[in-house]
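Each chain you see keeps its place in the complex, though not every chain is here.
Letters are used for the chains, namely A and B, taken in the order the chains are written, and counting of residues starts over at 1 for each.
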Amino acid sequence: MPDDHGHHLAAETLARRFEDVRARTLALIQPLSPEDCCVQSMPDASPAKWHLAHTTWFFETFVLERFEPGFRAYAPGWRVLFNSYYQTVGAQHARCERGLLTRPSLGEVIAYRRAIDERISTLLMRAAEPELLELIELGIEHEQQHQELIVTDIKHLLSRHPLAPAYDISSEPTRAEAPALRWLSFDGGLVDIGANAHGFSFDNERPRHRAYVAPFEIASRLTTNAEYAAFVDDGGYRDTRWWLAEGWDWIQREHIIQPLYWRGDRLDRREFTLRGEHAIDPSQPVSHLSYYEADAFARWSEARLPTEFEWEHAFACEEAAAIGAMQRIGACWQWTSSSYAPYPGFRPARGAVGEYNGKFMVNQYVLRGGSSATPPGHARLTYRNFFPTHARWQLSGVRLARDLSRA
Amino acid sequence: MPDDHGHHLAAETLARRFEDVRARTLALIQPLSPEDCCVQSMPDASPAKWHLAHTTWFFETFVLERFEPGFRAYAPGWRVLFNSYYQTVGAQHARCERGLLTRPSLGEVIAYRRAIDERISTLLMRAAEPELLELIELGIEHEQQHQELIVTDIKHLLSRHPLAPAYDISSEPTRAEAPALRWLSFDGGLVDIGANAHGFSFDNERPRHRAYVAPFEIASRLTTNAEYAAFVDDGGYRDTRWWLAEGWDWIQREHIIQPLYWRGDRLDRREFTLRGEHAIDPSQPVSHLSYYEADAFARWSEARLPTEFEWEHAFACEEAAAIGAMQRIGACWQWTSSSYAPYPGFRPARGAVGEYNGKFMVNQYVLRGGSSATPPGHARLTYRNFFPTHARWQLSGVRLARDLSRA
């Protein structure tokens, strides 16, 4: 256990990290107007302004309210507005009505952020209990998760506009050939899965535990737009053989014929991006797929999705040392065939933050890796992202796997 | 028929009226932020920014495009965004998705208004054909209709906010006792209904025609909050005897127990208003009623709603000279029992503006009078407002009527 001096060093480091992450959130909304930040384009997405306020509410509620001497709420009426889903903390404004909150204005929410930032910084200069530091670290990681959501939610909002406006026209798209796909083999066996006690991890990554994995192969890179287009052009969305029954019903009912942001057809295939609408880059990983589409594509490819244990084991192995080349992180989240479930021995945190993850462990599937919208340094080998099978507004793609017969 | 000089005088008068009305629209949004002006709180309501843009689009499309030499669209991509329902003009952005239009920003829409205003003014200095003047007059009246909608739509938006924010806290509510209700008798007979050729009227008010009206009585003023509260407190919303079957189903399904903006109960009855939430003023006319509620209240009162012919005849008669006292205009629109139908011999205008009224003449009921949100000078004796039976976000109230037996 570190001594007091150690704690204060840790507190200083954390304070700098806190400032950096908070500043990055504000930087994300620079290209946006107050209107862009206020509107909710679907129940699953939240307004950027709400993300700005909710992440601040998280620090105010879980850190200041508990540790700040003489705590007073910044604006008591906002407590309900910016509580996402913490039933233990009190009532919540309905998720699908977050877009109705024209008040407070964007300017008022930014002022709220500044005030709470200052109070957290002050607190960190004076106190350094482990639990305080842990909660601030949780708040920082939480804010990073919302940074990714700000990007994906804004992308969805702009995509619904008939004129396909751009979020950011400054960045240049990378153009590079995709390397050839190779199959990497793993023997499996009894493997260790999950986060250990060192460094930050979410409760859903713990405890580290054993699992048995049969021999398997996994693709050396993500599926590209060109490969997925071949599936589309082969009539993949019209052939029941490739689809889970529920996925087939879903594409019929929703009239789905290609990934979420694809436009046009094989003669003129375009994609809505944060830079507006552009011709599809065939070498880039395909993204914005639902689980159903990822699974159907895998079946058409005579392969399957990896389990989350296979995925984690593959990237933990020395064979996968050339990790950048394998796109562990940085392009799209990678659907696994593993339903989101507690690890054996899982214990949610005590108190309201115990609602962070555990209560969502049903009818969702795990995605691994990270995406171009994930803040640098946020994702880990053991990180578990999760979404329902029809969700496709996240940057979700495919890495194929297949059984390795021991013939 | 007036000579050229007369036309130019008329054009000058119209130009001044155009400027006044356009300026009044902007004045209405002064208390609002860009966020307030962008959000759509339900499919029936439109964002204030959309109203600002649509009324401008109306002048650009129906006036400038036809009469301005060398016309060029201000922003061709906006044509679809701000077309409400004119199929003849082209595609329309879906009504229920008007709230997704974070672009153009409020500032850009105000600039659009200024540019079109200037071009209309320039045009009016140079040209004065009767058809041009008529279309500008139609556009002005159209803009006034949207002024009322801006008020009712903003009221609805703010009412959905958990903190009940105010639109305008500067105005003082009037406090006055309601006069005693008297019954005014009319013999009826063959009466003339509808607008004649002098002065502006909408096509749905024409042609002037005959109708037979049986003897009837009509209330000298609107139903007050106190009178309606007595109905509520008598269990009116729990007693099937008062309700149309469809209305009963509606209040069950929607859990409706009082007028739209009433809060609390008989011990603490409040109302959401443009000035925030306040105790109900018992003397004011009850408003924000659906047709179903107006009709049920009338039945409970051993009376009925007037037909639109009775209403118009009553206010056209000399007996109703003290018209202010009778609240013909100025408090709430008054539900009539008349379904919205074409008058005998009705002809919609030629061209796209023919879609203005005629195609809505089904499953709606006529409201007469005007409301506190109606722009001064807009409503007429023959004016026909109309809404579906469940609509209650308009300022809609009740004036009772009953049969007069000739005993």
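The criterion applied here is as follows: contacts are C-beta pairs under 8 Å (C-beta built on N, C-alpha and C of every residue); 3 or more make two chains touch, one makes a residue touch a chain.
A quick note: this is a predicted structure, and the numbers were derived from the prediction, not measured.
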> How many subunits, all of the same sequence, make up the entire complex in this structure file, 2 of them being shown?
Replying inline: 4
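As a working rule, only the chains that are shown with their structure count from here on.
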> Between copies chain A and chain B, what's the superposition rotation on C-alpha atoms, in steps of 5 degrees?
Replying inline: 180
> Rounded to the nearest whole Å, what is the centre-to-centre distance of chain A and chain B, using the mean of the C-alpha atoms as each centre?
Replying inline: 47
> Which bits of chain A are touching chain B when the two form their complex?
Replying inline: 33-39, 41, 49, 77, 80-81, 93, 97, 99-103, 105-106, 157, 160-163, 165
